[in-house]
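First the structure, then my questions, so here it is.
The complex is shown incomplete by one protein chain, all other protein chains being positioned as in the whole.
Up next is subunit A:
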């Protein structure tokens, strides 16, 4: 009837075909591109029921892992063997994050949409040893994220938008009384908060209001605490402090958006220095379909080393989990995290990274935790012909060039 000639611009809306999803190149080419070998040193399901692993944190020195599950419980294991140490129910609503206390290594903290942040002594986890709440009024403000600073003295919780307010609460860990409550800095859900890794009074928060805020908590006045405000122009999911950029002489931060993009910012600037779109990430991964690719975590590494992006695809039977190196605005293949026993399509929700050893821990919606170590596994037949012993090649993770320095590439 009307404007038939323009109708050709709009096609039928069709299914996203993932039946042919996979890599754009063959295994040999992938192995050439992804130079850093990694192997799966341990793998365990957290239980027999269908549970999601929502968050993971590791205390590497004492080799402990805490996994927050979708049934509101925390699962504690060893990072080496994944043998269970204990399990306890932490809340009666969704656990939004889990963190080890960086100073009190026997303590693990959980935050929940029930409006509380609880401290648990892992030697005695039946009862929580301390609880932090908003004690300013009766209304429950569900947390979406929380963090504890590097010297264990400050705790911060970011909330959902409740009516028209969204809050950042601060506590001195020695007292359950709210130290400060900020409600002016964001206009929508605060999706993630993270303290600076070494500066105990520096905090960052990001929100679905598209902003990343950087705070100096030495300033007691709410109005003065906000140092920098970064407008990502899209809804933010997570942020990660990436360390000091030697080139630009500024602290840098990554922001993973809800649309699976990653933006890299120098905190004092007004626009991102690099943007990695979902398509760019899929290309770097060498995958066919960007619609099945997810940006999972950014990992900060040692001084002078480029940060890593953990990303993958959850297409059933055709998925992958890989790490890309983010160097100078270019994404390069870095390592493939391959689980021989299956589960390469797991939707990963939590991950942790050991900057010293290069170990990676991941957990996801299939309820499986994996520990990945840099290096290669060599199959060795033992005297008992039924058993096959696996021996780790002792060299460090220098890849094909056998360099002694970790991550020399």
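Keep in mind that, in the parts below, a residue touches a chain if its C-beta (ideal position, glycine included) is under 8 Å from a C-beta of that chain, and two chains touch if they have at least 3 such contacts; residues count from 1.
FYI, contacts and distances are computed from a predicted model.
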Protein name, per the UniProt record, of whichever chain is missing from view ("Histidine-containing phosphotransfer protein", "Golgin subfamily A member 7/ERF4 domain-containing protein", "Ribosomal protein" or "Sorcin"): "Ribosomal protein"
Touch with the omitted chain, as defined above, among A:23, A:80, A:121 or A:187: A:187
Selected residue (touches chain absent from view) among A:54, A:217, A:281 or A:371: A:54
Touching residue (missing chain; options A:81, A:271 or A:317): A:271
Subunit A residues touching the omitted chain (full complex): 2-3, 6-7, 9-18, 52, 54, 70, 93-94, 183-189, 191, 208-211, 213, 222-223, 226-229, 231, 233-235, 237, 257-260, 268-271, 290-291, 314, 347, 349
